[in-house]
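What you see is the complex with one protein chain gone and the rest in place.
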Amino acid sequence: MTPALSLQDVRKNFGPTEIIRGLTLDVMPRERHAIIGPNGAGKSTTFHLISGRIKPSSGSIRLNGAEITGMAPYEINRRGLSRSFQVTNIFPRLSVFENVRCGVLWSLGYRYSFWRFVDKLRDANEKAHAIVEEIGLGARRHAPAGILTYAEQRALEIGVTIAGGADVVMLDEPTAGMSKAETEQAVALIRKISEGRTLVMVEHDMSVVFGLADRISVLVYGQIIASDTPQAIRQNKAVREAYLGEEAH
Amino acid sequence: MLQLVTFSTLNGVLYGMLLFMMASGLTLIFSMMGVLNFAHASFYMIGAYFGFEISRRIGFWPAFFIAPVLVGLVGALVERFGLRRVHKFGHVAELLFTFGLAFVIEELVQMIWGKLPVDYRVPPSLDFVAFRLFDTTYPAYRMFMLAVAVAMFVFLLLVLKRTRVGLIIQAALTHPGMVAMLGHDVPTVFMSVFGVGAALAGLAGVIAGPALVTQPAMAALLGPILFVVVVVGGLGSLAGAFVASLLIGLIQTFAVAINLSMGDVFGPAVANAFGDLGRVTVAQIAPIIPYLLLVLVLIFKPTGLFGNRES
Partner (left out) sequence: MSTGVKHFIAFAALAIILIALPKVFVSGSAHTMMSLMGIMIIFALSYNILLGQTGLLSFGHAVYYGLAGFCVAHAMNYIAREKIGVPLPFIPLIGAFAGLFFGALFGLISTRRAGTVFSMISLGIGELVASSALILRSFFGGEEGIPTNRTKFPPFFGYKFGPQIEVYYLIAFWCFVCIALMYALTRTPFGRMCNAVRDNPERAEFVGYSTQRVRFIAFVFSAIFAGVAGALATINFELMNSQSLGAGQSGLVLLMTYVGGVGHFIGPIIGGVIITFLQISLSDITKAWMLYFGLMFILVVMFSPGGVAGWLALHQPLLKGGRIFRLIPAYALALVPMAMLAAGLIMTIELAHRMLVDAQSDGSVMKLAGWTVDAAKAQPWMLAIGLLVCGALGLKLAWPKVREAFAAQSAEVAQ
């Protein structure tokens, strides 16, 4: 089976310092894959490299078997990969509904269309409506996104990310900064939206990671030191030494 | 020919250094505060007018020292009571504020000193011939301007490379937004940077006033070229601003000296085929050359010669 996402010996240096040092990773279709690792290991950089925000110095990245290395973010998005951001990254002056609808438009083929009214696009509006309900913001539909609470903005962040119907969804620390109750809600939401999709996520909360992920990759100093099932990762000696040992107290 | 090349080079370097005196302040302000100061050329104009007013009362040399300080104070006041207020509305509001300010300054200058150029003259102590080359004389005042510009350049270099303040500025140049992290009193830093930038522009105005024309349009004439310099050099890059200043200074000075049109070079047939374009001389299109350069640079290197920032 072709991996949904495949990285081969990807490297990235900023000036003389190499942040990503030959990263190789395969994510299978329909798999929930978590990337963990200590601070500064290069998790966010990896996300940026995959999604096109920054370009790798060398190596190859493939999405469903097709080369996407060095493409612009919008090109990668159009090929079916969508991502969220660690720091909430939405359209603050647009309403919740319009935020989600912006995420829907391209995938339904409306592109730069200026000869149709956006309110008359039944499919786009229905889909956006459904997603707003799904992320639990139905009551806040008309509120400008900028005034939402933190947890609501995080939910919207996920909503915008999945709106385009991408089959590979990448979430960057979706529960960071949330209370326990909010985290539980977020986990339920992630479980729901990742059904039938490939999910790649970076997460610090180990209960979230071990609760959700089918497979876990451990990133340390710009390299994957292990990639396996949660069970095996828990037992992995190298991982325990490098990382989990500190976290497990 | 050799004569033309020599003098055009000299004048071009002089003009370029004058541009850099302003472009450096503009770049520093932009790098540290994120504001592209539209009114920067207006401070240059105020410098020239202050210089004129002070020199006619107590002489050129006091003006040379006092006027830039006064302009710096005006700049600091503008930052303290104007710019700081609009800061919370974002960079567009800041740019618009300085745009409105440039407009108001021009109107005020017109009101106070009139629409016609004022009689700001080279001081007698510098009004002699510096040297004679191929039967052409070169005025001492221009050498003085060059000396001031070079001295300022050396001073700036020393401050940047050798002092603590310089380190902070360099940090801000490479990592905008980091100044706040350094634990300095950011509002005061901003006010000082803005004031010093304005004072530098004011100094350029004081020394350029007698050599060029001191008139209310001088800011509007120079301002756009200044922005071309910082964009061509790469917004936020001091080295870029330096190279672009000299480049534009030299190109424009040489262009003014060339009285050739396409018709002269390729014959009247070509001239007629191109209509107006065939008949204008290089000297006539000198004013638009900086803008053509801007367009070319943007086509081939959108971030500017030395730039790496996106916006």
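Note that the chains take the letters A and B in the order they are written out, and that residue 1 is the start of every chain.
Convention: a residue touches a chain if its C-beta (ideal position, glycine included) is under 8 Å from a C-beta of that chain, and two chains touch if they have at least 3 such contacts.
For clarity, every value in this text was computed on a predicted model and none was experimentally measured.
Only one residue in the set B:Ala208, B:Val231, B:Ala244 or B:Leu305 touches the chain that does not appear here, and it is B:Val231. Summary of contacts with the chain left out: across A:Pro3, A:Gly22, A:Pro73 or A:Gly211, the touching residue is A:Pro73.
In the complete assembly, the contact with the undisplayed chain comes from A:Leu121, out of A:Leu121, A:Ile135 or A:Ile190. Considering B:Val159, B:Ala220 or B:Ala257, the position touching the chain not shown turns out to be B:Ala220 (whole complex).
Chain A meets the missing chain through residues 51, 53, 72-74, 77-78, 82-83, 85, 89-94, 98, 101-103, 105-107, 110-119, 121, 124, 160, 163-164. Of the residues in chain B, those that touch the hidden partner chain are 30, 36, 82, 85-86, 89, 91-93, 95-97, 99-101, 103-104, 107-108, 111-112, 114, 220, 224, 227-228, 230-231, 235, 275-277, 280, 284-285, 287-288, 290-292, 294-295, 298-299, 302, 310-311.
Throughout what follows, only the chains that are shown with their structure count from here on.
Between chain A and chain B, the centres computed from C-alpha atoms are 47 Å apart.
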